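Below is one structure, written out as structure tokens, with a few remarks after it.
All protein chains but one are shown in place.
Right, subunit A next:
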């Protein structure tokens, strides 16, 4: 069947279906595909006269600052490792919480526990940054307690060591409630018959979780991980910027691509270089998600994204 002929027939046969999907398609075309033209900025020397297409084409010149600093490897490593930690620890914690919540008797406690867990999700990072500062600064909560106990205060803001844990902790803490809801919804959709059958067979609660809940949650888990993988090179700018700010003492352990780019370019604003950095992140994110998906497709086709 020739392509065009087939497409027309397909269109006329499933008119209603295509009509229903149209808004989504238009949304993505308008907000995701058309703006992609902006990628071209990465290869031009921006000037106000020319705008996007009138500016001079300069090839890969804008990417030079990323590679020349010699920091790109360290930055990429930090970004990827932090995101992996957020991803894995976050998802595991969410899964565990969801299972606990689903097993809890008593509706009131369950609901209120869920709400309390969800609340941090609505806090802005600016606020969380202020919490962190007041916890760990020279006169902060932690150091005051240490002094009261007769111990030496600890200079958090000039030591790099504790920040890995602080940052991961706050990221996981903030996203916990949101992710838990997703897993909880997935658990709710598991049919009660399965548990009933298991109970009749004499399975205790841990066996039920291990043999029924966990295997059935696997697709959700893999799906969420896959979704997040595409953004693994995109750091959570808000998180790092608000918590670390402009404290150079901590950069070795806490600098990610996004904060580096922000810092390099705030002094000499350059739209071309900014786009170049964004493109670098997106490009490698794309490669990453494509290859992971291919691997999954080869091994367990059921779980692949597309």
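The rule we apply is simple: contacts are C-beta pairs under 8 Å (C-beta built on N, C-alpha and C of every residue); 3 or more make two chains touch, one makes a residue touch a chain; residues count from 1.
As a working rule, contacts and distances are computed from a predicted model.
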{"item": "Chain left out of the displayed complex - its UniProt protein name, from \"Imidazole glycerol phosphate synthase subunit HisF\", \"Inhibitor of KinA\", \"CidA/LrgA family protein\" or \"Putative aldouronate transport system substrate-binding protein\"", "value": "\"Putative aldouronate transport system substrate-binding protein\""}
{"item": "Candidate in contact with the missing chain, chosen from A:41, A:125 or A:170", "value": "A:41"}
{"item": "Residue, one of A:81, A:146 or A:182, that touches the chain absent here", "value": "A:182"}
{"item": "In subunit A, positions touching the absent partner", "value": "31, 34-39, 41-42, 45-54, 61, 64-65, 68-71, 133, 136-139, 155-158, 178, 181-182, 185-186, 189-190, 215-220, 223-224, 227, 244-249, 251, 255, 260, 263-275, 278, 302"}
